[in-house]
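A short write-up of the structure that comes next.
All protein chains but one are shown at their positions in the complex.
Let's turn to chain A:
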Amino acid sequence: MLQIAGIDVGGTHVDGVILLGGKILAKEKVDADQQNLVESIISLLRKLVATPSLQPDQIHLSTTLCTNAIVNGALDEVGMIIQAGPGLNPSFLRCGDHVFFSDGAIDHRGHVVKKPDESLLAEAKKHFRDCGLDSIGVVTKFSHRNPVHERMIADNMVDSFSHISMGHRMSGLPNFPRRVYTTWINSGLQSRFDSFRKAILSGFAKLGLNCPCFILKADGGTMPFDLGARLPCETVHSGPSASVMGGLALAPVDDDAILLDIGGTTTDIALLAQGVPLFEPYGVTIAGRPTLIRALNTRSVGLGGDSTVAYRDNEFVIGPGRVGPPMAFGGVVPTPTDAMIVLGQLPGGSREKARQAMTALVGDQSPVHTAKQLLETFCGQLHRAVEQMVEEVFSRPVYTVSALLGRKRLEPAELIVVGGPASAMKNCLGENFKIPVTVPEHFEVANAIGAARTRPTMQATLFADTSEKILSIAEIGHREKIHNGYTMKDAEKRLTQVITSLARECGMGDLSDIEFIERQELNTVSGFYTTGKILSLKAQLMPGLNKI
């Protein structure tokens, strides 16, 4: 059995575990220095492997590196070439100061309508070079159907720049603005991720570790560190995804369920459909930009143990911000944590100060009463946020009669809670949600456990048009000729090959879990005769836990 190290870089701490199967061999925590993540990670790992018998065979790392860079506006300057074709006026696309709109177009069936003007491209190239840019992003509308213009432009640039990201390699999904933002973000992260990876690997080497290293993605899976260098954007939001996978590892369920990670300032909510976490329909939205970065459907609400609380018009106003520590720990503003301390549900802190906090909120009743009311309000607000999320999932657009008639609303039968205040909130949450609540053991290192237990995920999207005799698989930039009798069975076989070879690159053997989704097969008719079929099919490896 393999020893796997799971490391999760959070906002304040870096947590780590070494697992042997489901067993925790070691767990450690160090402060996170966001300015020097490499140092924090290496020092944590040094502590983890201090015992000679602990020698991980694999390291899984979840890091805030890319999320921070995006949120802090620290992306590299990128030269963007965008071909929008007919449709929305593309001038809204904000990708820094070096955006060139190319002419030419590809239509919805992947037909080339008009080639881009090469003299304009040469002008763009010169401008990018004059500005000293090193990262380029190239995106065309409908490149998931036909990447020919993206490739042509990239080929034109490749001799002059170190990093080139093409839209179709980011995702096989439609949505042009998201493809543009994803490509821009990816391009702007490449050099940063590259140096991070080199520093980490050299740190590992100094500790005598040269085992395979995987990096966590927003979709609840991992990818090899090397692949991360090509697709660094996929590593954003890996914290919430580690938390979801940790919750799953610590408290497996088969039913529809809710996962709450209650932190100091926010609570992250995730939904499970028959034990499987749900995805965002397209991808995560980060720093206001919608993307195609595949991600688990999590939502962060501004309700945490240390949220500020006020009492206005006979109601508690909780969050969304945090001013400082709870009053019981020397703060100046009442918080839900103070209420938990008053009720004796959380150890530590000054109970007297916590009572004062409750009295400061409502003067004319007992602190215990106020504390109860405050926590009920807290749970009520979480409940409403969960219900809203369930409704949104139910309302996602469907396009077939059978899908519309077959829609089912999630009916959560269990609530899994992790995070600092989890135990203290257990009863109150149970009363409010009226379903069983589980607070798993070791929940304080749920993210690190989630990181350690997670396995690679991947997806590939096939689009075939038998009347045009063309097949394309965007994620690997593949396009081939097919015969006009090509069928859905052939498509399944082809995608299985693609996923299998991608998985081999990730060092995976067992592939029992290839899942085909979003199957669509439509006849194309010209005049009144059927001329062929349009097939589309997506295959994926679902996020899941390594078998133990």
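We adopt the following convention: a residue touches a chain if its C-beta (ideal position, glycine included) is under 8 Å from a C-beta of that chain, and two chains touch if they have at least 3 such contacts; residues count from 1.
In this text, contacts and distances are computed from a predicted model.
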Answering from "Acetoin utilization deacetylase AcuC", "PTS system, mannose-specific IID component", "TonB-linked outer membrane protein, SusC/RagA family" or "ABC transporter permease": the UniProt protein name of the missing subunit is "Acetoin utilization deacetylase AcuC"
Among listed residues A:43, A:68 or A:175, the absent chain is touched only by A:175
Touching the hidden chain, out of A:55, A:274 or A:530, is A:530
For chain A, residues touching the missing partner are 84-90, 92, 94, 105, 107-109, 113-114, 141-142, 174-178, 181, 281-282, 288-290, 395, 397-402, 404-405, 407, 520, 522-525, 527-530, 534
